[in-house]
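There's a structure below that I have some questions on.
Note that one protein chain is taken out, while the other chains of the complex remain in position.
As written, the chains take the letters A, B and C, and residue 1 is the first residue of each chain.
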């Protein structure tokens, strides 16, 4: 089995390394030469363009940073469509807006190809271990065909619906997680102001209606959950920049659907501002720190 | 043991009934004659004022709807302070803002009494069963003394810190729960717009970073969680009005502490608006319904 | 002078009618046959495609409802680019996001054409009178060349900067206007709750730091400003749907620039929700009505 693999950056490199380990022949391309070189050192063969990657692969896998990168990788001159073979299966594992994903899916189908959107979650550690969660949108038959390849990169691989549904599922999950992180941070800031201990409050909430995965695993207050990023100066985890991006995609998707989203929009803006003030590469739970005064306040 | 019990409404009545069952003599007062009458039919003796309730009780329990009602119950002419005995313990089980709670606590102490704030959660069903959760703020010794009484009304009774801490803990929990309900509703509205099924999305989120108690127990989309209010036309549970009130108290408390609270403020406003548009007495998870179009939209 | 005119709907039709009155030969195209027929009755000649309109025109004018319509009008098969002549000037008068505008501008330039973005404000009445305000982005020389054509449609024609700047200026203006309408509505709802008269409050604010064009000309409270839409049951004016769209474009543009926008995002969501609840085709000042209770509320 040959795979054309486009996008060999922070996430793509460990993912293709897992394909190589399973005996897959990987033909890699990236616009950044250093990233491409690193793919070669992981066992891939470098090719000259996305189109070439498509030509060499039975299947195409793409994982790039943004919606416009996906559009370029598929539609630009020298892009996947220029090398696409009749009936070829393309799997886009980027996290992008569902609308763009659907439009690229249509363009691939219009040229006789097939398309799955299959964004991942779990970050670099789970990309390295091959234990990513992968949410897949597209045709059920195509999903079955893609399973072995996806299974080499992730362990929790789930078909969630038609084209774009993988992206939708990922963004919806991250919408709730991102908002919850801000809400938990606000709650603990209030408690702090009244001198209520974070430990006892955590115990109360853990047994009550305010319990969330975010508090259990990524508690924004240091000293309470051992593996939480807050205990290592908010080293990610999942960065504020990436969460701001995903919330932004969710809010934009909502706009196109005419769905009002109040708390998602508010959380997006505060994470964006936190990023502008130096927390972009920290874990998104660092919004808690951003809500604390950075300088002494004057009495009103 | 005698208890002076002030506030015999929807919550107060079943709570005092549990005291009566344990053999406590309850001297009840309420400003609403019908409520007081209903307390009598539950086994309490009616008295003529809050001051009289204090005079007859070894301990005073108050549970009234709002901050200003608590202030009146204690400080007005004929209020608790007018009947307060040296060293008498007062337990306020109302959900109010922590600042007011502290001010009333001070007023009680200034007259030689003692004060605990002990708001409850669980609603009428658990008030009836005597299985409320009770979060208590105040002196640790006073808490131990109050335990038998609180234990007659609730099963999960926890001391969370100094005066006001019970209120803070309750509001902080409800802040997260209220925001989470809006976030989950927004996420499922987006998914719906893209044709992604609510069932599969629930499964994805349940295993991922977006999981919340609210989705597990009070899923806003009907048909997914058997006991959720959404499955019985959003009969509460906990009403939109009460959640809007608690978010409002949290936001006001944050204001007094100068803590910025973005998602709490946004959630407060949307629940307030939902209430204004007819959902005030429905469960707060009905915000999901409010986010759906109520009338056909024109194309732009 | 010949003009190829694409988009002959509510706004496009009266605009091209003004070109016809000035003696311009207009070659019109619209995807909706009825709209195209109405252009013919206003004096235009119908052609079979956007490409044909470009072929017949010395200059191309486009005015269509959304970003994706602009992309289609220029880039689809049979679109403007298929008929574009070397050096031909294209003027897009649609209100769309500045990023898309810039990308279309680049595509036109890549084919040897020139491009101005020139969104309008003033609505159908001023489109009919030829007194639109027109904000133009692009090359200064191209702007001078376009002046006579734009001058036939508008009276306040201003060059605001490079490609995309026209869109940016329009969205930024509407961002402030849209937010102001919500803020004014909130202020007058509070005043109403306290029994403070809208007339005296208007006089106070008019002389103070809260004064806005919106309150002076489109007062959301009926009975205060004669020509305000609120005095004719919120007949637009400028619809809630269009303002929600423009705020959405502004928020999306901000996202792409990583600029945090708190009040714009909040106003976008509340206008979107107002639209979902039946006010989409009313003037956007009807948000005031939306903030009023639509049903009696229960006491908490």
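Please note the rule applied: contacts are C-beta pairs under 8 Å (C-beta built on N, C-alpha and C of every residue); 3 or more make two chains touch, one makes a residue touch a chain.
Values in this document were obtained by computation on a predicted structure and should not be read as measured data.
Participant: Considering the whole complex, which of C:38, C:94 or C:174 touches the chain not shown?
Facilitator: Answer from the full complex: C:174 touches the omitted chain.
Participant: Kindly state which of the options A:98, A:113 or A:280 is in contact with the chain not pictured.
Facilitator: Checking each option in A:98, A:113 or A:280, the one touching the absent chain turns out to be A:280.
Participant: Kindly state which of the options C:19, C:50, C:160 or C:244 is in contact with the chain not pictured.
Facilitator: Per the contact definition at the top, the residue touching the missing chain is C:160.
Participant: Mind listing the chain B residues that contact the chain we can't see here?
Facilitator: Touch with the absent chain occurs at residues 248, 251-252, 255, 258-262, 265-266, 268-270, 272-273, 275-276.
Participant: Could I get the residues of chain A that touch the absent chain, sorted low to high?
Facilitator: With respect to the unshown chain, the touching residues of chain A are 65-66, 241-242, 245, 262, 266, 270, 273, 275-278, 280-281, 291-295, 297-298, 300.
Participant: Under the stated touch rule, tell me which residues of chain C contact the chain that is not displayed.
Facilitator: Output for chain C: 98, 121, 133, 135, 137, 156, 158, 160-162, 164-165, 168-169, 171-177, 179-180, 182-184, 186-191, 193-197, 200-201, 203-205, 207-215, 217-218, 238, 250, 253-254, 257-267, 269-270, 291, 293, 297.
The definition used in the following text is that only the chains that are shown with their structure count from here on.
Participant: Chain with the smallest distance from its CA centroid to the overall CA centroid?
Facilitator: A
Participant: How many angstrom between the C-alpha centroids of chain B and chain A?
Facilitator: Roughly 38 Å, centre to centre.
Participant: How far is the middle of chain B from the middle of chain C, if each middle is the mean of its Cα atoms, in Å?
Facilitator: Chain B and chain C have C-alpha centres separated by 47 Å.
Participant: Where does chain A touch two or more other chains at once, residue-wise?
Facilitator: Correct list: 258-262, 265-266, 269-270.
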